[in-house]
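This report concerns only the one structure given below.
Omission of a single protein chain aside, the complex is shown with its protein chains in their original locations.
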Amino acid sequence: MENLNLEIITLITGIILVLIGIWGLLTQKNLIKIVIGFTLFNTGIHIIMVSIGYVKNRTAPIIDQSVNINDVGNSVVDPVPQALVLTAIVIGLGVTALMLTYVLKMYQKRKSLEINNYNDLKW
Amino acid sequence: MEFKNIGYALLTIFIVLNYGLILQGVVRKIGARVGRRYGIRWYQPYIDIIKNYAKRSTITHGVMFYIAPVFRLTGGIGLLLFMPVIFGSDIFGNFSFAGDLVLVLYFQFFGILGMALGAAESGHPYSAIGISRGLSQVTSFELPLTLGVLAVAMQYQTLNITEIVAAQQGGFMNWTIITNPFAAIAMLIAFLGAMGRSPFDVVLAPQEIPIGPPTEFQSGLLGVLQLNRAIFPAAKLILFMNLLFGGATNWAELILKTFLIYMWPVFVGTVFPRFRVDQSIRWFLTVPLIIGIIAIILI
Amino acid sequence: MVGPIYIIAIALGTAFSLGFFKKANSNFSFAFMLFAMAFMTFISGQWLYAFLTQQQETIQIFTAGFKPPFSISLQMGLHESVFLSLINIIGLLAAIYLYDQLREKGVQMMMIFVLLFMGLNVVIMTRDIFNLFVFLEIASIATAGLIILDKSINATSAGFKYIIATAIISGILLIGIIAIYYFAGSLFINDIIKLNLIYVKGGAVAVFLVLIAIILELKPFPANGWALDVYEAAHPGIGAVISAASASAGIFVLAKILPIVGDPGYYIIGLIGIITFLGSNLLGLKQDKANRLLGYSSIGQIGLLLTIIGLTPYLGDKTLFIAFGVLISHALAKAGLFWLAGIINSEQIKGWAAIRRNPHLLVLMGTFIFALVGFPPFPSFFAKWELIMQLANNDKILWLALILIGSFIEGIYLFRWFGYAIKGENEDLPEFKIQWNKIIPVIVSALGLYAIGYYYSTLTGLAANLNYIPLLFIIFLYAIDFLPVYIKNTISIAGIGYYLYITFPDLEEFRLIFALIFLVGGIIILLAGYAKKGRRSGFYPLVMMMFAGLIGLIEANTTLEFFFAWEIMTIGSYFLIIRGKKSMTHALSYMLFSVGGAYLILAGFGLAHIGQSSYSLDILANVQSYAPIIFTLLAIGFMTKTASIGLHIWLPGAHAEAESDVSPMVSAILLKAGVFGLIVLMLKMGAQSFGSFDIYYALAWIGAITAVMGNMMAAFQEDAKRLLAYSSIGFLGYALFGLALMSHLGWLAAVSLSVVHFMFKTLLFLAIGGVVMRVKTKEMYKMGGLIKKMPFTFISVLMGIIVIAGVPPLTGFGGKWILYNAVLEKGWFLPAGAIFFAGIIAFLYCFRLIHAIFLGQLKDEHREVKEAPFWMLLPQYIILAVIMLFSAIPNSLLKPIGEAIMPYFSEGALEWQGNLAISNFGYWNGELIMYIVGGIFVVVFGWLWFMNRNAQEVKQFNIGYSAERPSLPETTHFAYNFFAPYKKALGFLVSPIISDFWEAVSEGIHAIADKIRRIYDGNAQTYVLHIIAFIVIFYLIAFGGSYGI
Partner (left out) sequence: MKEDFKKRTVISPEGKPIEIDPLKDYFSDAKPKVYKPGNPVIEKFANWARANSLWVLGFGTGCGAIEMRPLMTPRFDAYRYGIQWRPTPRQASVFVVSGYLSVKTLKRVVRTYEQMQNPKFVIALGSCTINGGMYWDSYNTINRLDQYMPVDVYIAGCMPRPESLLAGFEKLKTIIKEGRGEGANTYAEKFDWYKANQKKIIKDWDMPDYNW
């Protein structure tokens, strides 16, 4: 278990979350649960992003007292993924909100959350 | 071409017309004798023609009806005149310098088509039925005939009838019927159809569709058709004689040969009953066609 | 110049400030938004102009004052500016189009709309891969936002599927991007490219994920069910934006990241592209809903673009030309069609028949359809041409074939749809309103297609000498379409006459002969147009388009010009054919055979071009490889127009249902285009064989069988015009046979028969057209006895059939005689026997035609029928005069033709002594025969007249009828199933095996399409599964094969 450092744990957690999310997306018939599946998938991706940017034994890329101002490059983790993940979270939030709006609209029209009730368009 | 050609042509027509009428009478006489009858007088066809011209009233159904016999007779005379009748004779070479074998083959249809048009204008359904049968039958024997003609033309490397006859001179071993038997057989079978005798005479079925296409023709119009019935078969006989039997160098040879050739359809016609049109089409497109193809392949 | 950054600034600013406007001020806010869109368009257009004309250099824009990779950088180059302009123009037009919706939904929708375009703009300009992701997301969120504004449940559920699918795809993209960053340490695309990541362990997977995600955004088959649902359910205005603008941006993104992937990517992209192109078009076949159909077509076109990108290594520097051509045609045409769909407002494609209420809309729709299928003068035509040429040059035969097959399938459903629009039943279809704001975008995109098409033709260099004068004339005729028919007819005749006058001195040999057939023939047939009354809306531009094509064929010196003209001719004739009654299906099959044939020709030209730099038609004379295949392809292509057996099923219906003066045009003139093509082909390529098998011998047999079958089918027709149509098939069989003989006499026969066929077919179609016009039926047995009512027409039909039958003394015999001699020379007796057999069968239908119509019993209803109008008779009698001239003086026809053939086949020519023609085998004096026959005829007639001048004229029921008499003309007229015995004996020969064959092929393809499209079961989860499966499969393909790391 020595090799099991934080980097790997987060990465695996992220991948597991992604897989759970996809599983949810593919198997759940309830619209809300599908949306939840998506958010899990999204969160998993965010965790993967963070884990990729992580460098062992470094601190968060926030320049304060704990960081030597002359050695920023070697003492903090890569700031870019951190920045990216923030953006990604925001976008994910937007997408999730839009999905829920859709679910709401669909429910208003047909009073059902069952996805199989929305197969009118096909072929 | 000079004016004397016209005179020669008239002479040819006169001889062939008389020959055709007598041939008709004689053949009917023979037919009667085969049936153990005394039969008509040999000159009966002359009387019939005179009688028809002597009819006093005529009716016509329209312009095409009126000129149809003209087409028919023009077709017959033209066919005759476009062929060299007597080989080596300037006088009876007629207008054969205007065209070759192909012209003769296609000119046959001039009269057929004209006649069909006129007969159809009468509005008589029996005419139309007769034409339908006639045209159907013509198409079917034309195929073996064409193959035979192609084989013969290829054999002699020419379409010029005079040259074809010339190549057959010098004894009957040079005749096409000997030198190119398959082509000759195909053509002779087609000839049966062309002569329109039994078993291929359903076109004129006398009782069922009263004599077919010419059913409405009478009096002088019928007279013109009868003239053609004398000339046209004679012309066809001369054509086949020229192509297959070495032509004729004088009138006696011509009469002998054509008479004997005529015995072929007469014999077949006396022996065999009538085919329906679809039967004759199928028949022409099987046996004679195969013989024609063999003729072509053997060339 | 305004910096490109302002596009973003303006879009953002507009979107924010729109929030301040109140709903009541919707007009003002719309104007504000429109102004913003217009300004964005202006900026991009200005850059495009600069790049095109002022050698502007590509510029980089750095944000936040840092150089990349420390900041986001944008790039503005020629390609960016093209895409930006295209997208922004579509955006502007879409905004105008969506005026009502935008006002109704208020500022929110306007904001989303502007944001969508901002997203697309940035996606194109950005050089930062994460930024790319962000703006792709913005664009897809905005799209989903636009979709949800439509209240219908279908739109909502489709939008839900859309957002689920794009969310998954963007998740994949995100993983890919972060992985790339992990390996590359930079998000700046230029930096990433330098690293060649696919050769880094694990980097390849990262790149693959990005690539596949971008491809998935482009909706590849079959992981695209979600997109189809959106196309179907969303408002057409939004569908247009997705199909045209978003897809264009997607393609650009793909092109942008392609350098990261490097060479192995081409293979994957090409593979996905061709699968998408074929699959999507195949499924489109079974589609009967207009919007969804457009969806399939959009995806198909994107597939084609992917294929083109995938084929970049082979297309070289032509890639951009090809890709832009296809893309621009696709974007403008597809947007236009979506917009039209919004106007027509009909779910089913059958409902599009309503569009006919406004013919101008029909013209617009036609423009888009033809642009999509790749007809000239649209950019897609030149692009497709270049694509095929390059593929052939690189020996990519399979790709070439697949692309042509896909295009052909696309043609099937597009033209079927167009057919419904032109000819479907539109009795009880709802009316539709045309609002100015909805029609303007459509018109602008149509005009754009023409303008860019013209611009494109100048780019090819070769096309610079394409002849646009006839096309301008067509536009002129379209502009004066409101004038009455006689003015337009006069102008058209004058136009053709003038053109003949100016081109006449340059023409020689076959070009001259065929130019005379096409142009003089055109003038003669157009004379019949004076018989029509009213405006005859839309007729003249179409006629002139066909003639423009025919002229183009004559004048063509290069393969491109030839093909261009061929396609123009096809368009014109297609419209002429579809103008007829009940001609929807026939026009469709005509078009499909034409398009199929054209593709074969295109492939043939492409293969012929291998290893040669020139595009001149002379390349056919010295092809480097595949010669017999090229010959076969081109011959089959041309034979679709001459309707040889197997390819003939389009002809009878098309010719029979056409208008009375169109039938002669399409039959007597148009078919000769095929003959001309064959002549050009045979002259250039000469003898060809597969091993020891002589192709020409096969052609001779095809010709012979065509002749027999065509004539026999003609004999069994009840419909007069159908009979003539089949007779054309048969006659072109003779021509094909004659050409295949490859000798002086064979060609003399073929060309003279072509000329004669032109004459008598014009004669007969006009005459029968006149009869049909008077008696209002085409069934021959319903006519009869018309000789007394229409004697002049009768005479021309009589002469016509004597010529067909080849009976001396008329000119038809000449052809027969020459053919006999040619056959004897060549020695192909068996097919020759079939040819002559066919000639005799011609008697059957000839007689039937004249008997059933003019002879026999006149019907009750026709007792007061009048002679055909003067203007119908005039052209007939002009032709009759020429026929009599050619019959009496045969060498007036045969000598010039013989001289044209002389340079190519000098052996075995006829020797002329006056009018006596002498061949190696026989001789024939047409003039003399005429005199002799005439003389005998006159003498015999005189004799008859002398004997029977006082004949009693009787009426039609005065017939000897077994002591009874007829009671009704219809039961007395023997005309129905006239050759019953013949049918009984030989009818089995004409059982419709060939139509059954084509029908089975068509049914089979449709059944396959129907089975496959069941994978789109409408469930969002299935679609997600498709996406995941797609990724997995292509992962395996990419890494399992030789490109694995």
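Labels A, B and C are assigned to the chains in the order they are written; within every chain, residues are numbered from 1.
Definition applied: a residue touches a chain if its C-beta (ideal position, glycine included) is under 8 Å from a C-beta of that chain, and two chains touch if they have at least 3 such contacts.
Given the structure is predicted, the values throughout are model-derived calculations rather than measurements.
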* To do: Please provide the labels of all shown chains that the missing chain touches.
  => B, C
* Out of B:Leu11, B:Ala54, B:Met263 or B:Ile290, which touches the unshown chain? -> B:Ala54
* Structure fact -> Across C:Gln46, C:Asn958 or C:Ser1002, the one contacting the chain not displayed is C:Asn958
* Contact with the hidden chain (one of B:Ile91, B:Ala166 or B:Ile211) -> B:Ile211
* Hey, which of C:Ile502, C:Ala621 or C:Leu968 is the one touching the hidden chain? -> C:Leu968
* Contacts of subunit B with the absent chain, listed as residue ranges -> 32, 35-41, 44, 47-48, 50-52, 54-59, 206-207, 210-211, 215-219, 222
* Structure fact -> Against the hidden chain, subunit C presents residues 774-777, 860-865, 952-958, 960, 963-969
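Here is the rule we go by: only the chains that are shown with their structure count from here on.
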* Could you give the separation in Å between the centres of subunit A and subunit C, each centre being the mean of its C-alpha atoms? => 50
* **Gap in Å, rounded to a whole number, between the CA centres of subunit B and subunit A** => 100
* So in the complex, which bits of subunit A are touching subunit C? -> 18, 22, 25-27, 31, 34, 38, 41-42, 45, 48-49, 52-53, 80-81, 84, 87-88, 91, 94-95, 98-99, 101-103, 105-106, 109-110, 115-116, 118-123
* Structure fact -> In the complex, subunit C touches subunit B at residues 785, 787-788, 798, 801-802, 805-808, 813, 816-817, 820-821, 823-824, 827, 829-830, 832-833, 836-837, 840-841, 843-844, 846-847, 850-851, 855-857, 919-925, 928-929, 932-933, 936-937, 940-941, 943-944, 947-948, 950-954, 956-962, 966, 972-975, 978-982, 984-986
* Structure fact -> Listed in rising order, the residues of subunit C that touch subunit A in the complex are 130, 134, 137, 141, 144-145, 148, 153-154, 156-160, 163-164, 167-168, 170-171, 174-175, 177-179, 181-182, 187, 225, 228-229, 232-233, 286, 1013-1014, 1016-1021, 1024-1025, 1028
